[in-house]
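A single protein chain has been removed from this complex, and every other one stays in its place.
This part shows subunit A:
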Amino acid sequence: MSVLKIDTTDKHIINLAAIVGGPGSILYKTADLLAYDCDGFTIHKHLPKAVVFPKNTEEVSKLVKYCSDQGLPFLARGAGTGLSGGAIPVNGEVIISMVRMKKLISVDLENRRAVVEPGFVNLKLTNSISDRGYYYAPDPSSQYCCTIGGNVAENAGGAHCLKYGVTTNHILGLEVVLPNGEIIEIGRNGVLDEPGYDLLGILTGSEGTLGIVTKITVRLLKNPEGKQTVLAYFDKVEDGSQAVSDIISAGIVPAALEMMDKTAIEAVEAAAFPVGHPMDIEAVLLIEVDGIAAGIEEQINQILAVCKKSNVREVRAAMDEAERGRWWANRKTGFGAMGAISPDYLVQDGVIPRSKLPEVLKKIAQISEESGLRIANIFHAGDGNLHPLVLFDARKPGEIEKALEAGSLCLKACADVGGTITGEHGVGIEKREEMRFVFKDVEILAQTNIREVFNPNNLLNAGKLFPTPGRCVEIKKEINAK
């Protein structure tokens, strides 16, 4: 538990503590702050000035106003599971942690919506309503612990976003504290198509640079009547890719269509949730269809036929819910599983047209060979969202730089075939430079102009999302200094 008195003469700490109601709601000692020097992106680290835990919107507003008036940089953080460094306090920010604002405020099944506080954990929403036949669709792999506030900031995706869309398609309204402390509501009452600019669209995925979300109205979906999952093993990755294309071409819209390559399979099988994938295959596909029960069997048969046409080694449907659960646990813990085969990893998040899959995979294999670093591939193959995982050892001199370069080259390969540099993890600090692969200077300027309107002093989460030449040099320097 936290110490019971403030043990510092720093006036900012004392004042911030007063806003959130005392010493139990602020961290400022080095040992405590160290746990906040990075998020799920561990390559870059910086200590925050303090971490504060507001309980409600008013406290957030007061904290923001104080920071803004005093010229203190600040940012919002959820569970800190982001993979692009969006919550890393690169400027020694005051971290406003949203995790104690974790209430499920209301559920309105009639209108299929719910209102949550930003610290509410993604999976808890589905767990709270599943017995009544509803669920919340966006399902990032970290859904066991990531917060919906963080999902909004990053416009999080997930395995089932192929059919149902990413977070932005499920956000109906937001309460936001602007960087000057003002509180605004957008998308009031969850009514669709409000007149005026699409502010919900701009805020969702803005990576915490425009405001701090304090209340979220989300869309709920009815549980599908039926669901079936198929597992398919391919000797050649090209055959697996072809099967992905053919399934979509056949007019089937799977709820999820996931792929893992040989190195990824090695990791998940060596980790805590193995399912016994053969180690000598090049690709495994996990295909899920859902919807009206009557049509499912036919779709499954079609999928089995397509896979067989693509030289599948083995393909079968899940025997029961337990087996389906095991397959998904194996897939969803895939990133963390890299720990079993490598001390560190860097995950990339490129998007490509599906038809380019074999070509880009070949390119990634080449990058791996040239860099001397292994690259595992886990991806949402159905929507062409690749996650190359560059494996490295941060303790070896020069490996961080090599990994960053390999990751960047993977994104270049995606951009070169008409794709883009992030599908769901966000740009953060990790992919700022790579924004240039997909945007011209004038296009970046148009976006930073929007930021200026909301965040004119750039005190809120500065140095994220867009390339700023001076800053990049600094970061490279810091990495080199490690």
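Worth pointing out:
Simple rule for what comes next: a contact is a pair of C-beta atoms (placed from the backbone, for glycine too) under 8 Å apart; a residue touches a chain by one contact, two chains touch by 3 or more; residues count from 1.
One rule holds in what follows: contacts and distances are computed from a predicted model.
From the set "Response regulator", "Ferritin-like domain-containing protein", "Sugar ABC transporter ATP-binding protein" or "Glycolate oxidase iron-sulfur subunit", the protein name that UniProt assigns to the chain left out of the figure is "Glycolate oxidase iron-sulfur subunit".
The chain omitted from view is touched by exactly one of A:Ala50, A:Leu75, A:Val176 or A:Leu391, namely A:Leu391. Shown as candidates are A:Ser142, A:Ser206, A:Ser241 or A:Thr420; the residue that touches the absent chain is A:Ser142.
Of the listed positions A:Gly201, A:Gly336, A:Pro358 or A:Pro467, the one in contact with the omitted chain in the full complex is A:Gly336. Note on the undisplayed chain: of the listed residues A:Ala79, A:Ala156 or A:Ile296, the one touching it is A:Ala79.
In the full complex, subunit A contacts the hidden chain through residues 1-3, 27, 29-32, 34-36, 38-40, 42, 51, 53, 79-81, 97, 99-100, 102, 119, 121, 142, 144-146, 270-273, 333-345, 374, 391, 393.
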